[in-house]
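Omission of a single protein chain aside, the complex is shown with its protein chains in their original locations.
Each chain gets a letter, A and B, in the order it is written, and its residues are counted from 1.
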């Protein structure tokens, strides 16, 4: 049940979105030892992102929500890996934020985890 | 002051969006004993959602933010009801996540609740 939301200023075609979510899903699965079968991702491209009051041509805001808690070291490694992947889309790490959100109450398929 | 954000992979017309928000608002109002007058909803359709590395043709990510805390049993009932409603839009519960977010600091109309 991690949920990954990626807001990107760049525009991606269907294949690129698919590839990006697959890579993010892989990383989150390994970092937090969660089966891929339960990882949801939402890829939002063409967003109006700004940093330091300037429009980011290439920037990203990624939020990762997890049931329960996350260790800082796991987040550290994941952040490094996410920034590496995003650089392949022309997005420099200095224009990337990745936030981690522990969630206690998580519903799926009519029930709670 | 609950706030409901619904990200759907399907596309809805104006009437369907209106109907969906009305049903979600009803459910959240009853589940958490909050007056409808203070429930905000944002319906986002046509999103690129993925689960288990495959594109969801019919999927949804719903987040419900509330001032203060929420009981697990209220969330349980609400999740069941939300999944029932979404199935009417062709979205199976196995492709739905509903997360609940207690919020302590909530502003409205120039002040804090």
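For this structure, a couple of remarks:
Basically, a contact is a pair of C-beta atoms (placed from the backbone, for glycine too) under 8 Å apart; a residue touches a chain by one contact, two chains touch by 3 or more.
No experiment lies behind these values; they were computed from the predicted model shown.
Of the candidate positions A:10, A:28, A:98 or A:112, contact with the unshown chain belongs to A:98. In the full complex, subunit A touches the omitted chain through residues 7, 47-53, 55, 59, 61, 70, 72, 75-76, 78-80, 82-84, 93-94, 96-101. Think of the hidden chain as still there; on subunit B it touches residues 1, 3, 17-18, 21-22, 25, 36-45, 65, 103-112.
Here is the rule we go by: only the chains that are shown with their structure count from here on.
Subunit A and subunit B have CA centres that are 21 Å apart.
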